[in-house]
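Reviewing the structure listed below.
The other protein chains are all here in position, but one chain of the complex has been omitted.
Chain nomenclature is as follows: A and B, assigned in order of appearance, with residue numbering initiated at 1 for each chain independently.
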Amino acid sequence: MIAEFPPVLIFWLGALLLPLLPKNIRPWVFLAFPAASLILVLSLPVGTSITVEFLRFELHVCEVTKLSRVFGIIFSLIGIIAGTYALHMKEVGQQVAALLYGGGALCVTFAGDYFTLFVGWEVMAIGSAYLIWARRADDSYAVGMRYLLVHLFGGSMLLAGIVLQVYTTNSLLLQPFAYGESLAAWMILCGVTLNAALPPLHAWLADSYHRATVTGAIFMSALTTKSAVYVLASLFAGWDILMYMGVMMALYGVVYAVLANDIRQLLAYHIISQVGYMIAGVGIGTTLAINGTAAHAFSHILYKALLFMGAGVVLYTTGKSKLTELGGLYKHQRLVYWLYMIGAFSISGFPLFNGFISKSIIVASAGESHHNIAMLLLLLASIGTFLHTGLKLPYWTWHGHDSGIVPSKAPKNMIVAMGIAAFFCTLFGVYPDLLYRELPFAMEYRPYTVFHLVETVQLLVFTFIAFWLYRASLAGEPYMALDTDWVYRAPKAFFQAVFVTNVNRFFEACETIIFRIPVYLAKIFVHPLQFILTLRMPTRDFDPDADRSPLGVPIALTLAITVLVAIWNLF
Amino acid sequence: MSSSQIPVLIPVTFLLTALLIPLLGLINRSLAQVSAVIASGLALVFSYLGLQAVLSQGRISYHIGGWMPPLGIEFILDSLSAFLCVVFCGITLLVLIYGKTSVAHETPGKDIPFYSLTMLLLGGLSGMVMTGDLFNLYVFLEISALSGYALLGIGNRRASLAAFRYLTLGTAGASFYLLGLAFIFYSAGTLNMADLTQMLPFVQDTRPVSIGLVLMVLGVGLKMALFPMHAWLPDAYTYASSTATALIAPIGTKVAAYVLLRLMFFVADPDYMRHDLHLTQVVGYLGAIGIIWGSIMAICQKELKRMLAFSSVAQVGYIALGIGLASPLGFIGAVLHILNHACMKGCLFLFSGNLRLRLGHSTIPKFSDTLSRSMPWSSAAFALAAISMIGLPPTAGFFSKWYLALGSIEQSNWIFLAVLLVSSLLNAVYFFRIMEKIYLKPRNAGGNDSHGDAQQPVAVARNEAPGTMLVPTLTLAVGLLVLGIMNAWIITHVIHIMIPSGL
Partner (left out) sequence: MKKVHWIILAVITAVSLIAQYSTGEHHHWWDLIPGFYAIYGFVGCILIVKISKWYGKKIVFRGEDYYDR
């Protein structure tokens, strides 16, 4: 053991030091921090517990369990890979934001008490919001602000739950919750599932991930949702409602991914689908299911990063990311294509890659617990996954009709990073015990059985055949699919639709109250005084000279209040 | 000099320097600022010694002229007043160091009256904090108010308008206070605070006393900028010179808040205030409304100082909310917020002064990311202070809000809790708006980039504020972090002692 301190400090130290270094060595020094963190995490033995005295409480800033350790390993590893991918990027703001963000994720993972958890949670929100703003496109400000406000809202719910929990139990320690234990548990669940992008609280992910920077999106695809999954797995294991919501979420993501036109938005919806598997695993709650959740999170981070990196290369070299505008790139980008396909094979569950040895654990655990319908639905979601990520996206991006675009040369570090990720995807696929050793519970599951191979092969081959027959209808379409963020983005349309019954009436009724108000208020805030006086939308901005109230008004108000309070107290 | 003289030494230092500065100024102009700095340094040393003495011995009392109270005037140093004195003198010292360049730049040729008035202002404010006699408090209130009006008026024509409005409203407030005091004196027969604490329970059910207390509380509330009596604040803060604002904003309203704390928890019986007079609830709810109103109005402002002014209205609302809770947790939250807000607002107004020096304006729509590159340290200080205002750990702002939230839950006051959470979101809107502009917005707006990464930034020359201005700004910013991390120590060793019995 080298030393004993929370890994988050390494990342945050990096965030402080990096701006002080010369521009050209910064991207390389960046890599040192996740690397050091990985070494630290690997060396900390399970059961390490670091506590700090604070106010009346004892903060457990670092608790190493088997579950937190495996998440800590993958978060550090992906930091190295994403850092390699970003070696060409020199902007210090993004580098610092990424280090803050990564540190926040490690802080959440190893937290043993709610205060540490919350600190990490908020830092993650800020770091990731910066990565959206840093894109500096015309709409980046609005997207980033929406993202930040949604996450601060989720953070508020989490905080409210934490405060309630501390008040009722007088303890800051993280303890698993029994099903439906208390109002505090439900509020914390709401705050955490927002970060995990559980519908209907998921629209922020599909709205913002494809608008983040090319390099920032890699970090975002790995950290926010998976750290939330970790919290769910450690606190809410066995909550049945999560299983149903997880299965629904897996299918929801599939449908929207099939509809998506922007390749990074497709992958974003795919995240929602795969996290649905993980949440379903948490809901099932058996040791096999939790193992599956951890293994799937681990593998998912690797292959999702690989997929986003591939899509990022396309965006970086062609300037385009819509399926309607792409096509025929294969002849220019063979290596990128095949590296992407390794990621696609992984996620689809091809034998020899890491999806085969991880996703199926959750499906098997559903079967083992006799949740047969859930199992079949999760298999259906796998079919959809292969369809949109392994077939639709690569076919219409690199093959399909030739768009005539000649992409520019991709920086070598991006390819190397993809290679590293592809290597790990294959390594764990071929030698699954390397991963299984790190899982929380003992593993008796064996992925390479004749039955499993047969099942997978038949599924994949015939999905491919069906795709081939329908491939023309799966080309990108130049439309946008409405999602639940509609309720806070289109108030005009709301007034029209209020008399039309919708399928998701229940979800919208809740969110209307919460999400419509900020947009409406923003218009009022341009000139609140005018709104209050005339009760109409303000016509002009607030002007300090024109809107200064005459002296009589505050004096009258003061007198009025004094008189009222005096009268109230006299009688 | 023994520790028992400290209560009177602090105001006297300031007042004497106020008289000295015009004389010294005749010899050499620059002596004005130097003497002001020395005086505040001395006052800081005295306050610190006083705090140490109080923490070890207990209350220190000084009788002016040797006359015994309740006839004579008494100056008292207890843990609350000692603590606040240290805070205020510290901020004063930093701001006056800052003033060297800033005053010369914004109001050239007026430094002698400026520093002299500053010393008068602080003499008045420290007198308000130290005194143990209610009428004496009124005298010092007027001293600080009149010098405050004059200080604000030093500047351009608009500053005079703002000063006039402040004068009118401030005088109204002071008059309310005096009238209320007269009623109380008539009923209780004494003006000394400690004496009054004993006497009030006998007379508190009579009409003159109830009305008197209402008048006094609301009069002080006007000075504190409690909603809706805050109308003087935006103009006053916006048009005053940067140094003047940095002095008045952190300290002026906080001293009034301190007086309110004294009145409602120490002089009058808290239970009476709450159950019979309902004044505690009135103050609390006015504070809550002020929080929301101030935050909303801050969002629509285009000028940084005016935005910070409305933000101050909101922050004073937090203190009022803490008072409104009338519990130990609320008290801790209110006092902690007095400390935190003084530092946060001080730092933010110093930042706006840095901008005015280098850019010539502090208009928000004109900010762009050249600012973060030409003034990186000031921008970093701003970012830290903004994070503290929003209330993110481990900065100081989080902890005062935490205590207020705990206090609200303890009393099952869900309205207050909702107000606290909503206001953090609103704060985030108007602060992040600025941070996004100074860190991310390119100077030529609307760069539609298709490659998904920002173009390489154009090199911008470093044009940071000078050392005398930068160091105080950074000190306050770093102080916010330190205060946040040390807040446990501060609460257990200093604030817990001050919690009044009866809460």
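We adopt the following convention: a contact is a pair of C-beta atoms (placed from the backbone, for glycine too) under 8 Å apart; a residue touches a chain by one contact, two chains touch by 3 or more.
The shown structure was predicted, so the numbers you read here are calculated from the model rather than taken from an experiment.
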Among the displayed chains, the hidden one touches A
Filtering A:Trp468, A:Tyr520 or A:Trp568 for touch with the omitted chain leaves A:Trp468
From A:Glu4, A:Glu58, A:Glu181 or A:Glu455, the answer for touching the chain not displayed is A:Glu455
Touching the hidden chain, out of A:Ala15, A:Met124 or A:Val254, is A:Val254
Only one of A:Val92, A:Leu173, A:Leu379 or A:Leu427 touches the unshown chain, namely A:Leu379
Note that chain A touches the absent chain at residues 254-255, 258-259, 367-368, 372, 375, 379-380, 383-384, 387, 449-451, 453-468, 470, 473-474, 477-483, 489-490, 503
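As a convention for this text, only the chains that are shown with their structure count from here on.
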Seen from chain B, its contact residues with chain A in the complex are 165, 168-169, 172-173, 176, 207, 210-211, 214-215, 218, 222, 228-232, 234-235, 238, 276-279, 282, 286, 296-297, 299-303, 306, 392-394, 405-406, 409-410, 417, 421, 424-425, 428-429, 432, 436, 439-442, 446-454, 456-457, 487-488, 491
Seen from chain A, its contact residues with chain B in the complex are 54-55, 89-91, 93, 115, 118-119, 122, 126, 130, 133-138, 141, 144-145, 148-149, 152-153, 156, 159-160, 163-164, 167, 213-215, 312, 315-316, 319-321, 521, 525-529, 541-542, 544, 548-549, 551, 553-555, 557-558, 561-562, 565-566, 568-570
